[in-house]
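For this depiction, one protein chain was excluded, whereas all remaining protein chains were kept in their positions.
Here the chain labels run A, B and C in written order, and each chain numbers its own residues starting at 1.
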Amino acid sequence: MVQNAHKIEVRHLSKSFGDTKILDDVSFDVYENEFLVILGPGQCGKTVLLNIMAGMDTADEGTVEFQDQDSNMGFVFQKYALYNWKTVEKNVELPLKFRGVGKKERGRVAKKYIDLVGLNGFAHSYPAQLSGGMKQRVGIARAYAMGHSMILMDEPFGALDAQTRYQMEDELLRMRNTEKATIVFVTNNIEEAIYLGDRILLFSDKPSKVVQEYIPGLERPRNNAADDFMSYRTMITGQMDLAL
Amino acid sequence: MYQEKERPLWQNVLLSCSGILVFLAIWQCVVSFGIVSTDKLVAPYTLCMTFIDKLNNVVPDGNTILVHIATSLKLVLAGFALSCVIGVPLGVCMGFFKTFKALFSPIFEIVKPIPPLAWIPIVIVVFGIGMKSELFIIFVAAFVPCVINSYTGIQSTDPALLNVAKTAGASRWQMFFKVGVPSALPMVFVGIKVSFGSAWATLVAAEMIASSVGLGYMIQQGRQASRPDIVLLGMLVIGIIGGVLTGLLGLLETKVIPWERH
Amino acid sequence: MGETLEMTGGKMSRKYRYSILSVISVICVFGLWWAASVWNTNLAGPIDTAGRFIRLVENPIMGVPLWMHVWASVRRILVSFVLACIVGVSLGVAFGIFPTFKRIMWPVFSLIRPIPPLAWIPIVVLWVGIVGDTSKDIIIFIGIVMAIVINTQAGIRQTDELLLKAGKLLGANKWQLLIDITLPSSIPAIFAGMKTGLSTGWMSLVAAEMIAAKEGIGFLINQSMKNSSDTALDFIGIILVALCSAAFTLLLNAIERKVCLWSKMRTK
Partner (left out) sequence: MADQPKIVVKNLTKVFDDLTVLDHVSFEINKGDFVCIVGPTGCGKTTFLNLLAKLIEPTEGQILIDNEPADPKKHNISFVFQEPSTFPWLTVEDNIKFNMRLKKMDKKVIDQRADEILHMIGLEDQRQLYPKDLSASAEQRVVIGRSFAVHPDLLLMDEPYAQMDIKVRYYLEDEVLKLWRNTGSTVLFITHNIEEAVYLSQKCMVMSQKPTTVKEIIDNPLPYPRNVSDPEFIQLRKSITKMIRWW
């Protein structure tokens, strides 16, 4: 994995809100086409970090450098952030519309990704008619439809029940086989991190910094009850407790 | 995104004041430079003079401004209080008890779209010209929003909260008094504020149509005497009193409902 | 099983009972009206009113047929409502998206807002005269526009920050954010404002026509006071206003249901 080209270099990021320091000298790299998981306890400033990477917020210190010109990226939100007054199709099309893509092309791309996330037949439904898992599928389709090779996911399955969550994790991995993308995935769930990640960065509680890097070389599909999976989990749990 | 930039307090105050000052300045200029004739608009300065004059002068409407204010206030408060006392209980009961709703909501639906002033001719026949008629009109005006908001308030009680009480063994009455009513209170207050506004507006019109004293009567007489200063003064006083009383109700609300996020 | 059957049966009969109660209460309203007319002979009862209605259609007041009065009122509401929507939404949007503009102008707006629309009647009549529709249109406009401005700006300021953030990340510029996100998400609030405005509008209409008009439903109502207390005429006016106002509200509700389909939907 690690031999892939650098995609993003994050160097010495620090950020405070008032007197509380949120990020403290955070440095890491993101590699081309990897599945990077950022794991840390709740409210530890992971969202702030993603905001800074996406250019929605500025750091007090430090830099985020992109290796190619395209510094744009897709984004998936924990609370879906769907537009209730637009159908599934229109939601997925929206980023293309903003960029001035023609109607026909928009429809084609939207259809492709709606099918990819398994929502064919729901293109003309409104978000209020969908279950939580389906809403997040729309969110993911929309992020892919933007056509960037980089997608940030901020606890995307945090609001789903445990079983739907397992299902969505598998879906996400399946999509990665067909659609190449670099994914930065934020979560507070250790099991989820090990199940998904090519590489895991463990963050401490506020002020957050990178405590540990793990590269779980487990074979996919991974089994969350297997011994090596569990020993990873125990290890990270221990580290996370120490990091608090 | 649409949040205001952080500014020091003095800048905010300055900006807010500047709006009012510019408004007053334009108003004064429009009149002073004769752009609008003084038959139609008087300058803010003249308005102040009229106010001082009106404290003692009974021309053209037969009473000093303080008498007008007192009469109007007395009426509006009486009618408003009456409508709250009857409207709020009716609204919450309609929202909670189906029998109550079945009985009263058709009547209410019939009365609701009738503009309160349309009652004036009938009311005059029944009660004659005077306090009683005006009281009735104000009552009707304030009553409708009171009922509607109390009704919606109790209807939108979180069902989970009702279920908590129900599983804990609460009786229907306990659910009404311990869950429904308190959870409706914020909306009830919204209704009370709206209904005050409605009462005040209706009072002014009622006084214009069928009265011989009060602020509404004063501005109507001002118009007939072609005294724009009296008319504008009346409007201003009506606006200020309405604004202040609504503000007081808001203050009362924060006291009565300390659990709400204001 | 027997118990459950009884249960559903009980529910059915309860529903039935509620409808009966409602019918009874409507009958009671008419009964009370009739009783009041017996008790006070100056007051027209339901039958007198119906008779008066026929006479009114046959012998119009001052030669203006009844439908002309209704149309005069409806036209005024329509014109003022459309104008108030345009002005109110624009002003509300301006207040909503330019905080500094709001900071400066809101105090002026707050100074004018508590003045009831009806209190404007004398000054408006002084300004534009009593003849013609302008004075009435202005009064009704003032009645409608306030609620629309307030609700529009509140709706815009309450736009979910997350949706705006998402919009920016999806690549929207400021204009696109406004058109595709802020405005549609404020539509329910704007409709609420329109509905409030409309009912204030009808109230202002009646007052304005009672005080300063030569035709319209409010004028009819006012006439009923003059012609030796013709209360039947007032009842006709009341019923007409109530019907028109209810029709407008229904229409607006129907439009809202169409436009805001998405906001009322539930998971299947």
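The criterion applied here is as follows: a residue touches a chain if its C-beta (ideal position, glycine included) is under 8 Å from a C-beta of that chain, and two chains touch if they have at least 3 such contacts.
Note that the structure is a prediction, hence the values are computed from the model and not measured.
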Selected from B:Gln11, B:Asn57 or B:Asn163 as touching the chain missing from the view: B:Asn163
Residue of B:Asn12, B:Gln28 or B:Ser183 in touch with the missing chain, whole complex considered: B:Ser183
Selected from A:Met56, A:Ala128, A:Val211 or A:Met230 as touching the chain missing from the view: A:Met230
Interface with the unshown chain - residue positions in subunit B: 158, 160-161, 163-171, 174, 178-179, 182-183, 185, 257-261
Contact footprint on subunit A, counting only the chain that is left out: 41-43, 159, 161-164, 166-167, 170, 188-190, 225, 230-231, 233-234
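Quick note on the criterion: only the chains that are shown with their structure count from here on.
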Furthest chain, CA centroid comparison against subunit A: B
Most extensive contact between chains (C-beta pair count): B-C
Intercentroid distance (Cα basis), subunit C paired with subunit A, Å: 49
Touching two or more other chains - residue numbers and ranges from subunit C: 165
Contacting residues of subunit C [partner subunit B, same complex]: 14, 17-19, 21-22, 24-26, 28-29, 36, 40, 42-43, 96-97, 99-100, 102-108, 110-123, 125-127, 156-157, 159, 161, 164-165, 177, 182, 199, 202-203, 205-207, 210-211, 218, 221-222, 224-225, 229-231, 233-235, 237-238, 241-243, 245-246, 249
Residues of subunit C that touch subunit A when the two form their complex: 162-163, 165-173, 176, 180-181, 184-185, 187, 260-263, 265-268
In the complex, subunit A residues that touch subunit C: 54, 56, 72-73, 75, 77, 79, 81, 83-86, 94-95, 97-99, 126-131, 142, 146
